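Below is one structure, written out as structure tokens, with a few remarks after it.
Removed: one protein chain of the complex. Kept in place: all other protein chains.
Which chain is which? They are A and B, in the order written, and residues in each are numbered from 1.
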Amino acid sequence: MTALLEATDLVRVYTGRQGLFGKAAPVRAVDGVSLRVMPGETLGIVGESGSGKSTLGRMLLGVDPAQGGTVRFGGTPMPERATPAWRALRARMQMVFQDPLAALDRRLTIAAQIREPLEIHRIGDARARAARVGELMQAVGLRPDQAGRYPHELSGGQRQRVVIARALASGPELLVCDEPVSALDVSIQAQVVNLLRELQREGRRSMVFISHDLKVVRNLCDRVAVMYLGRIVEEGPSELLFARPRHPYTRALISSVPEPGRPLDGRVILQGEPPNPAKRPSGCAFHPRCALATDVCRNTVPELRQTDPEQTAACHHADGTAASRAA
Amino acid sequence: MANLVEIRDLRVAFDGVPVLHGVDLEVAPGEALGLVGESGCGKSVTWLAALGLLPSKASVTGRVQLGETDLTGAPQSALETVRGGRIAMIFQDPSSALNPVLKIGRQLCEALRLHRGLTGAAAKTEALRLMDLVGIPDARGRFRLYPHEFSGGQCQRLMIAMALAGEPDLLIADEPTTALDATIQAQILDLLARLRAEMNMATVFISHDLGAVAQVCERVCVMYAGRIVEQGSVGQLFEHPRHPYTRGLFDALPRLFGPRTALVPIPGTVPDPRNLPGGCAFQPRCAHAQPFCQSALPDLLPQRDGRKLACAYPLPERGQGGERQAAREGVFQ
Partner (left out) sequence: MIRFVTIRLLRAVITVLAVMTFAFVVLRMSGDPAEVLLGPDVPQTVIDAFRKQWGLDAPLWQQYLSYIGAIFSGDFGLSMRDRSPAIQLVMERVPATLQLTIPALLLKLGIGIPAGVYAALHRDSAVDRGVIFLAILGFTIPSFVMGLVLVLIFAVTLGVLPSGGFGSWQHAILPAITISIGGIGILARFSRSAMTEVLGQPYIRTASAKGVKWRDVVRGHALPNAAVPIVTIVGFMVGSLIAGAVVVETIFSWPGIGRLLIVSVSNRDLAVVQCILLLIAAVMVVSNLIVDLLYGWLDPRLRA
């Protein structure tokens, strides 16, 4: 089976300034990331703030230009950004952002906003569009009488549903969701997560789900990639990866999720902060916070290697010895 | 043991719209109390009202008893010695909770001067000790830096250090980790738990992360629409929630272990305080609601096992079969 989306060695460097008049410090926000998404598969991307998740998500859709690497969608290379071919392709891939209120136009009714992609991509006539909007609203659990409402008249969860309905309007094969539930209360979050689960079930729709909430990611995703400082440090099927993390960072990340009934002590609590992406540590970027770090970690960048049949990790110590000692 | 703080029938209204409808709450010395509930249910307002920190358009009634003094009627000067001195409060989003134009050393020393009378070198020594205590590396070198020169996690540590400056009997932590990264969250929770043990300081931990609350608290209050609906020990509430709302909060939570099944959300959304449903405020979203719930507002009543509950048809107690039998117990005890 060919992958729906295949990214190879993506690189994105921001040449942002530090402060108002500081020196330009290049930030390798995404630094050689390769991944594939199969048709119908959901890939989760997790990692801490600033690890490059959002940047990667935008690059997968070609919204952000890549300084290196390629993206292939449906077997063919992604067309240049802002070309007609690329715009046409956008009907087949859509994005959902974290803040629904910012993503919606407060002057348009929600029906008008859901209809917008149909108009942009010239899908159907007026009647077919109206029918499709009704269908979409029902699919995401919005009542027909809410069609004429404005975004500020809806709750946060309902707004996020509008955003999802709009993203689904053109029938995309790929949906990239960037923290779609992070701003929502648990109960509303569960409503939106369930909605996404249903979307997964009903069609062969692929999804890239970006989040720092490991619990939601585990619930929703078939495979998970863990990012640290612009690189993927571990990747694998979500059940396996959560049950048997190989990279010490993944282990710490999973361990830091508070679960009712799991006591504080016995958890792996990382020391220190996530490093500044403009000052990437030598060797393995995680070594200053890693309990297993040795000289090789300080000097040599670890490659992603197979640790289990379907799991890869970029750690010098992921091969049984030190890792199993710490586990 | 006498309670450190007792809140009785606390009511708050903004521009005539009531958002707290009579909250009763007590905190024992040294205790760790969790306050959970969905956004807008009044968790923050409860403690802001108790400390007199709400804007003047808020009208506050009820009693907040701290030892001998009633804080709701107390004059500003009395409140000012309580704030930061006996009750300290830290907030969500530490980066914006510190004054951006003042050096953090100065912000720490201000608290020390106000509540411990320390100035000059003595204040600086103590401030450095506090920075060390909360784990700021190179405290001496960073004493004269500004908040933006620290990371989010470090800012929250500084907030905690500032709260500790007055050696308070009670620390209110209002979603102290919500704006932080997962690994930093764990560090801060760890720090709070450690400090509480070391300093025997009561803590109120406000959060909507049930997992975090379970880890740091002994007792939990669940709030809904401006009322406490269930209250009990962490074990009681988290293993056998009896209020359908408490239960709903747990079921909605995705799990880190076990099978990956569909989540069970609570249907609907939190009601608008201007437009509360009749009877029990949770009744329109409740799967167990009976017609009775639409007309009568359940009181928060003590139960046999020590918890308090405000529900006419609560979920059955452990080991007790028929739901019928357990029903109505909350009302007619």
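In this section, a contact is a pair of C-beta atoms (placed from the backbone, for glycine too) under 8 Å apart; a residue touches a chain by one contact, two chains touch by 3 or more.
Being a predicted model, the structure only gives us computed values, none of them experimental.
Q: Which of B:A97, B:A123, B:L237 or B:V270 touches the chain that is not shown?
A: For the chain that is not drawn, the touching residue is B:A97.
Q: Of the residues B:G62, B:G84 or B:P298, which one touches the chain left out of the display?
A: B:G84
Q: Check each of B:M162, B:V213 or B:C293 against the chain that is not shown and name the one that touches it.
A: Checking each option in B:M162, B:V213 or B:C293, the one touching the absent chain turns out to be B:M162.
Q: In the complete complex, the non-displayed chain touches which residues of subunit B?
A: On the subunit B side, contact with the omitted chain comes from 51, 53, 76, 80-85, 88-89, 91, 93, 96-102, 110-111, 114-115, 146, 148, 159, 162, 166.
Convention: only the chains that are shown with their structure count from here on.
Q: Just give me the whole-number Å value for how far the CA centre of subunit A lies from that of subunit B.
A: 32
Q: Going by the contact rule at the top, pick out the subunit A residues touching subunit B in the complex.
A: That would be residues 48-49, 155, 157-158, 185-191, 193-194, 197, 212, 214-216, 218-219, 238-239, 242-243, 252-264, 267, 269-271, 273-274 of subunit A.
Q: Where on subunit B is subunit A touching in the complex?
A: For subunit B paired with subunit A, touching residues are 38-39, 151, 153-154, 181-187, 189-190, 193, 208-212, 214-216, 238-239, 248-257, 260, 262-267, 269-270.
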